[in-house]
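So that we are looking at the same thing, I have put the structure below in structure tokens.
Of the protein chains in this complex, all but one are displayed in their positions.
Every chain is named by a letter (A and B) in the order it is written, and numbering of its residues begins at 1.
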């Protein structure tokens, strides 16, 4: 049982790769077979496993979320922190704040094209806390 | 390894907070470091971690799901239990039926603004079964 927390400085809306931190946590945990769990302690940022090769994929994912939850949507009541406040909660609902990946042979068993990302949904840079927990034998 | 099941009486469509039950399960489990896993045994209700302070956030999330999966959608084939039957399955697909949260220092490590919710997607009140499993050391 291994657990570590990190503060991640985001640069505003967009994806930030966490694969390195989670890979390192799985190595530190020194388990052969198990599960690495990642959690973000916020409701306006989320976690995602997606394609790690072409940056255009990330721009297209952003296009879809901008359609599903447009900034400044006049139907939204909650805008205490601005026009990107409620859309950030919607994006978090659709993508989720926890994910987990198998550990196999002592290594994080991601597919070739899979990367783990923190998705910042607010336009302003934020400090986001994530926790990685590795359980195994 | 701790596991408990609960029957939750919903009042029809909307969010019902489960943070208390999951916090209590994490305490009962008496683990210092681990993972608390929550599962809902249904395909027309789901689980969500979202903002716990402003009820307007919950109304806005409902607005988004009502747009993405409108009741009585004429394109839907499956309406055996009424116009909110298939939309409930779509909402469940988009939000998910399992989630997990780290346990740190013997406590459920939610962020300040995070609450755990059961999302009832049917209009009629239902009895929903959830299972909380806590693993740790």
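Quick note on the criterion: a residue touches a chain if its C-beta (ideal position, glycine included) is under 8 Å from a C-beta of that chain, and two chains touch if they have at least 3 such contacts.
Since the structure is predicted, the reported quantities are computational estimates derived from the model, not experimental observations.
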In the complete assembly, which of A:9, A:30 or A:64 touches the absent chain? A:64
Chain not shown: contacting residue from B:10, B:100 or B:114: B:100
Using the touch rule from the top, list residues of chain A that touch the missing partner. 33-35, 48-51, 54, 56-57, 59-61, 63-64, 68, 94-96, 99-102, 104, 109-114, 135-137
Suppose we count only contacts with the excluded chain; which residues of chain B make the list? 1, 3, 5, 37, 39-43, 68-69, 75-78, 80, 86, 89-90, 92-94, 96-98, 100, 129, 131, 133, 135
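One rule holds for everything that comes next: only the chains that are shown with their structure count from here on.
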Measuring from the mean C-alpha position of chain A to the mean C-alpha position of chain B, what distance in angstrom results? 20
